[in-house]
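Please read through the structure below; I'll follow up with questions.
What follows is an incomplete set of chains from the complex, kept in their original frame.
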Amino acid sequence: MASNSFGSFFRFTSFGESHGPFIGVVVDGCPPRLPFTEADVQPFLDQRKPGQSAFTTARQEDDRVEILSGTYEGVTTGAPVCMLVVNKDQRPGDYDSIKHSFRPGHADYTYSVKYGVRDPRGGGRSSARETIARVAAGALARKVLGEKVQIRGAVVQLGPHKIDRAKWDWQETQRNPFFAPDATAALLWAQYLEAVKKEGNAVGAVVELHASGLEAGWGDPVYEKLDSALACAMMSINAVKGVEIGSGFALAAMTSDQGQDEMRRGEDGRPVFLSNHAGGVLGGISTGQDVVVRFALKPTSSILMPRRTVNEAGEEIMIETQGRHDPCVGIRAVPIGEAMLACVLADAKLKAKALL
Amino acid sequence: MASNSFGSFFRFTSFGESHGPFIGVVVDGCPPRLPFTEADVQPFLDQRKPGQSAFTTARQEDDRVEILSGTYEGVTTGAPVCMLVVNKDQRPGDYDSIKHSFRPGHADYTYSVKYGVRDPRGGGRSSARETIARVAAGALARKVLGEKVQIRGAVVQLGPHKIDRAKWDWQETQRNPFFAPDATAALLWAQYLEAVKKEGNAVGAVVELHASGLEAGWGDPVYEKLDSALACAMMSINAVKGVEIGSGFALAAMTSDQGQDEMRRGEDGRPVFLSNHAGGVLGGISTGQDVVVRFALKPTSSILMPRRTVNEAGEEIMIETQGRHDPCVGIRAVPIGEAMLACVLADAKLKAKALL
Amino acid sequence: MASNSFGSFFRFTSFGESHGPFIGVVVDGCPPRLPFTEADVQPFLDQRKPGQSAFTTARQEDDRVEILSGTYEGVTTGAPVCMLVVNKDQRPGDYDSIKHSFRPGHADYTYSVKYGVRDPRGGGRSSARETIARVAAGALARKVLGEKVQIRGAVVQLGPHKIDRAKWDWQETQRNPFFAPDATAALLWAQYLEAVKKEGNAVGAVVELHASGLEAGWGDPVYEKLDSALACAMMSINAVKGVEIGSGFALAAMTSDQGQDEMRRGEDGRPVFLSNHAGGVLGGISTGQDVVVRFALKPTSSILMPRRTVNEAGEEIMIETQGRHDPCVGIRAVPIGEAMLACVLADAKLKAKALL
């Protein structure tokens, strides 16, 4: 049941409902003496903030973070770090029409079955606002990882449209509203998503994350493999239904001579790999190559089109969500995925130190 | 570091190396009063046993399980259940030629970096023999789930060749050496794999698992979602590099009206779903529909073809594995995946009872 | 490292420093549908509040709790319950004179060694104000336990002066400022403590807790015994240095025929015990008798008498605490101990349900 925490060493606990007064997170296990202030968190929260373009929900979430504990004079003390974000733009009224019905593909139904009580204010804990906690924790995890480790993400597929990997440009992810690493794709996506939005519909997406600057030797056999932890982390993000590491599902179609990364001696005497199908992880332990993770998000369940469902009374009804609407939740998942990646790696880094 | 255990309530701990005297598992948290003897475990071990056809390794593993503790007169007592399987066909000599080298795509390298010491006898803990522990634990997990819950698996892709889902026949998975649910595909795969084997090569595969007869309400938000636990479980299996739930990555290309499962009123008054893109899980909690999981395995790193690598001394060498060789480890992953699915569900079932 | 949480099922995480803006707690794993509002917490916070008599610190802690999450319309939803208490009467200046010195018997020194950084504002996390989090969590734990379970505590020894157990009267614990169950002892203690306070000194105490109305069968062998959990819980309270269950240390001097509780058939056919030396726990599992726990607190390290110590520079100095001063912290430990007992039992109750 105690399921609102993530990680073992670098462990965070999230709390707060979409339309309650706050979303908050407590990070326990953060090492002392790391410089950390609100200014280290805010940019990442701003990235996930909706309403930044025509392509994310118009809900105004002016998400200002406040650090309540765990730092003294701008430095972590080893005590638990609590961060809060006030929920400002609450419109519980928006949800009145659906509060006794189950949106297809939404957790409304399963929460009702499990808990026998339902917080109708915007999905309660199943809302995407919970991910604020993850992003805030991720900002602190980056401090644990230090400046040598770089974590970046991109949307590589939006609906049926994939990027052209030959055009990959990390800079470009900061220039378009889709975190697309391919400018041409971004143009196409804008048109496509406009049409999807117009019909009140939504689409899925695929996000890809890279972590570079890692050491070899992080992660543990057999059940706490680094890739197991990553799979768990990414699958816990709202709407995610698939995770792959390195070449992932494509490896199923490869033969060993195609899919295994050969090694040569590097200039510093240490092994270098000639490819990275493994996504930086062998036997659950980091190789020192970039860790590469990809995850698929399904389209949101809150759309403006009428859908067949039932209500709490068991009656068959049509439902359509009113008000604000997000045509592709996958876009905002980039900073969330990055944060979860940072948290998994920070945890692995601390664990690796305890080997004596 | 303590990473050789899996699960929280129904929790198992695995031990033993590929070429040590035993592979063993201790299951802690098993409820009392369940009938359980060696006869409940052996059939599943026999399924994963290699050497059963031309298409799995010829190593003779006569894996007889023995229950050492936790039962009395054939019934569980609530005490930890220890099961041991003797390692009979040890041939440490087989590995002499590679014991100071790193196989491309193998955990040899990362274990060396992490531990600074290496058990050269067949890969030690990273060997596929460790999965005996999982299969044994899974047999007990099935008892916890009871007879209403049915868990089945199939290989749905072998190398580049997928099954035809229109021909899906669960019976067929018991008739061919590939656990293929499509007899036509099985014929093609036999030919294809023969050729792969002849060149000393190997291929990847995709396995699909179904659990039916479940209750709604198992699994927990937000970080212990049922699908997060499944992703973690499957990704922990040797050679797995991708996991998806329900329609998985295909959902990224769908719009909401295509990809969300609508509901109607069932004959018993409870909701029924008109499709199962969600794979039986919404918001991390079971819907009562079949749980559907798919995972991709990369081809094995132990092949008879020469490959470029380095040795412990940092010298560039060519390596090729001698002796027994498994052209597709994905085939034997079916009973292993089933076992992990059973363990995740047993854990979720017990957890769900503690809600008061 | 992640050490600011307690419990496994009913699990709470505490955060906040003595002189930061808030003390807070997040309870994860609380079952849904329990009525719970601030009014259920406040009375327990008021009990632990200092400044209520001449015998506890004069610091004015107007500790108003606010529930931020996890309830809807006064009922728990299964989501994490966050409770905050604002720190109002902060006087960081009080600590200026000691902020680079180590009080004898205080965590100042060990925190400095461990973290290499120190939050000088009133002891940071080692302050007794952290126990607000415990008391708030305990109030919710009582809801999980339900009305049949009664949890009560008393001070049974103050300095060298023990109560007369023959005079035990639970009502009396609510009438005197010491939670003493013996009115005569309370009179003596008042005189004694007045003298201790006058010399700027302080004393230790022993607290005894009783839980009644329990079911048999809570708690688990072998390493999560109910009495192990209680020992851990009580020893985690500031200043506690000893814990015993039932007759505790006195059992060492007894023979088996004296110290083992014989059984007879009760009126309802179930066994009744003829004594309770075991304190309600056998083999780590509750017997259904009252659970009885006792713990010893050392005298506080913050006193107005000069003491020999060193400072951060390693110089030998004399130290004496200025300002507010608590002559016996053991008195306020009664509601804290009760809260920890409630949390341990709530956790055990939920766990016991998962046996199938």
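We just call them A, B and C in the order they show up, numbering each chain from 1.
We adopt the following convention: contacts are C-beta pairs under 8 Å (C-beta built on N, C-alpha and C of every residue); 3 or more make two chains touch, one makes a residue touch a chain.
Nothing here was measured: the structure is a model prediction, and the numbers come from that model.
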Problem - Number of identical chains forming the whole complex, with 3 shown - result: 4
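As a convention for this text, only the chains that are shown with their structure count from here on.
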Fill in the blank from the handout: Chain centres from averaged Cα atoms put subunit A and subunit B apart, in whole Å, by 26
Practice task
List the centre-to-centre spacing of subunit A and subunit C in whole Å, with centres computed as mean CA coordinates.
Solution key: 39
Handout entry: subunit C: positions in contact with at least two other chains
Key = 9, 31-32, 78-79, 350
Practice task
Give every residue of subunit C touching subunit B within the complex, in rising order.
Solution key: 9, 31-32, 78-79, 144, 221, 350-351, 353-356
Exercise for the section: Within their complex, state which residues of subunit A touch subunit C. Expected result: 1-5, 7-11, 13-17, 20-22, 24, 26, 28-29, 31-33, 68-70, 72, 75-82, 111, 114-119, 121, 124-125, 350
Practice task
Enumerate the contact residues on subunit A facing subunit B in the complex.
Solution key: 1, 3-6, 14, 102-107, 109-111, 113-115, 125-126, 130, 157, 159-160, 196, 201-206, 216-217, 219-225, 227-236, 240-249, 251-265, 269-271, 274, 277-279, 281-287, 296-301, 303, 305, 307-310, 314-316, 330, 351-352, 354-355
